[in-house]
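Below are the structure tokens for one structure; questions will follow.
Yeah, one chain of the complex is gone here, protein chain that is, but the others are all in their spots.
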Amino acid sequence: MQTDPRQTISEMCQNFYRQGWVSGTGGGISIRREDRVYMAPSGVEKEKIRPEDCFVVDLQGNILERPENPALKLTECAPLFLSAFELRNAGAVLHSHSSNIVLMTMLARRLDEELSVLEFTQLEMLKGIQGHGYYDTFELPVVDNTAHECDLTESLRRAMERFPDSPAVAVRNHGIYVWGPNEVKAKTQAECIDFVCEVYWKMRSAGIQSHLSAPATPASVS
Amino acid sequence: MQTDPRQTISEMCQNFYRQGWVSGTGGGISIRREDRVYMAPSGVEKEKIRPEDCFVVDLQGNILERPENPALKLTECAPLFLSAFELRNAGAVLHSHSSNIVLMTMLARRLDEELSVLEFTQLEMLKGIQGHGYYDTFELPVVDNTAHECDLTESLRRAMERFPDSPAVAVRNHGIYVWGPNEVKAKTQAECIDFVCEVYWKMRSAGIQSHLSAPATPASVS
Amino acid sequence: MQTDPRQTISEMCQNFYRQGWVSGTGGGISIRREDRVYMAPSGVEKEKIRPEDCFVVDLQGNILERPENPALKLTECAPLFLSAFELRNAGAVLHSHSSNIVLMTMLARRLDEELSVLEFTQLEMLKGIQGHGYYDTFELPVVDNTAHECDLTESLRRAMERFPDSPAVAVRNHGIYVWGPNEVKAKTQAECIDFVCEVYWKMRSAGIQSHLSAPATPASVS
Partner (left out) sequence: MQTDPRQTISEMCQNFYRQGWVSGTGGGISIRREDRVYMAPSGVEKEKIRPEDCFVVDLQGNILERPENPALKLTECAPLFLSAFELRNAGAVLHSHSSNIVLMTMLARRLDEELSVLEFTQLEMLKGIQGHGYYDTFELPVVDNTAHECDLTESLRRAMERFPDSPAVAVRNHGIYVWGPNEVKAKTQAECIDFVCEVYWKMRSAGIQSHLSAPATPASVS
């Protein structure tokens, strides 16, 4: 017995707001139930979304149900969300504007004119990212940002194809899209990715070059 | 059907307190309905303001309604708030003492004896600031602080005239005034400005000089 | 009509816990009503204090009323709180273990074998500290910590006498005692002091030497 996705979207956006992921109307989440996709509206305070403010679209993005309030528009992330549903058979996709993500994208290693990558390894929290163990290297693709959100769609799709093991694609100076088989998995994976970004950033800020085990160098802090 | 502005002021101040913008009785918000302006009282814990503690003034600052509690005084930000209503036809103006803002004002580039500027570009969150896209440069004017808050009025007005594209004026070592066509827009723009200040400060603290796209320099963090 | 001080202590400790000032059973607050002083118990989770857990003592520290729970003991801060009531005619005294304070005490300038000082100026939030304007220098005395909290009493009293303009005395590597004519003023002054410590620490961490106005040196962050 699943909960009403509109109610879930409302509650999850409140959690994301408290986490600092959706301030200033950025970010959001979409949840799929079979061939119906529930999405938050665009340009509103995410922490104040009520269930009745949500849209329902089909897998091609056609609006099936819209909220009563005529001022509300569909989220601009729609094509990006739908790409994850299509290419990954996701059950939910979220979009976070967390500063931890934004800062780490600045350190991404460039691969070509539209794509970079961040690599993380040997942090326990990586285990919360599907398919990754402690000693694995989690490769997070980072696409360059564009003037308009919908223009990200093609580069996001290419990044997803090039990095099939990642449940996320980050966007330089912007944020991240994270999906999963359901909304809980999307959220928990997003929390793990946010955590490793926070930790790597703090390591970098403190001048720590490596945290890999068996460094053999005695170091002490008194 | 609009909500009671007094109730909104009370709720928004609680949000601002949780965000760290109005601790120690600093900061606040004013909301305009036609020719009546609702303002919080001065020198009280902002997170404890009740609707009945609010003042109502006219557009010249004359008190139309005052709270029952005789100990309450009108906010000292009144002339500053009224300047934004007058010069920008704002619907709401807020004042934040966020440490993210205070710290960034210390890095502002000086233009003359009373005015400096901060420049931000290529962060997605800038899109939440009216009139700014991802590749635009958001210029945030920063006026020097004064011994008394009302003495800021003239320099704040000059900054507003010199920087018509900014929905905000920051005050060095003090905080920021942010306005918008309504209280939601004032708050969300303030969140976006606070976010870009937090990110720029963390970049500066970590020694990152530039985050602009296509750096072509492969950099990796292991 | 004043609220029940026991209720206030309970609520304020919950606020302090959320602010990070009283984790791990550290910190607390005492409130005076004429010649009765209400204090929190020792060694309990401060965010879970119920009104009936509070002690009432006289101005010499003799217990007038104790909570029903026989396991509860009077706070070890009692002599320190009572010193502020005596020497400053305070209405309330709080004790915070905030990490912002602890970190800044490490930078205090030593004056003699038991006393150091921190100096803050030109931050708007200093106005929230009684008797201080924007251009004033707030001198915060810092006494060295001791093995037992009650052993701080003498040095704390000497610091209070030497720095009559400060509503607080910090303790190196430990925290701070802040008082005021009532509990609201004690809390709001504590918030202002905590804020300026947070800002000075972040300036120091980022290598900023001075934030004083009219630096005349054009600096820009892109």
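Residue numbering begins at 1 within each chain, and the chains themselves are lettered A, B and C in the order written.
Here, a residue touches a chain if its C-beta (ideal position, glycine included) is under 8 Å from a C-beta of that chain, and two chains touch if they have at least 3 such contacts.
This is a predicted model, so every value here is computed, not measured.
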Residue of C:3, C:89 or C:205 in touch with the missing chain, whole complex considered: C:205
Of C:124, C:144 or C:194, the residue in touch with the unshown chain: C:144
Residue touching the undisplayed chain, where the options are A:47, A:119 or A:198: A:198
Residues in chain C touching the chain absent from view: 23-26, 45, 97, 99, 102-103, 106-107, 109-110, 113, 118-119, 121, 144-147, 171-175, 200-201, 203-205, 209-210, 212
Sites on chain A contacted by the missing partner chain, in the whole complex: 122-125, 128, 133-135, 184, 187-189, 191-192, 194-195, 198-199, 202-203, 205-206, 208, 211, 213-222
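We take it that only the chains that are shown with their structure count from here on.
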Averaged-CA centre spacing for the pair chain C and chain A, given as whole angstrom: 41
Between chain B and chain C, centroid-to-centroid distance (C-alpha), Å: 29
Multi-partner residues of chain C (at least 2 other chains): none
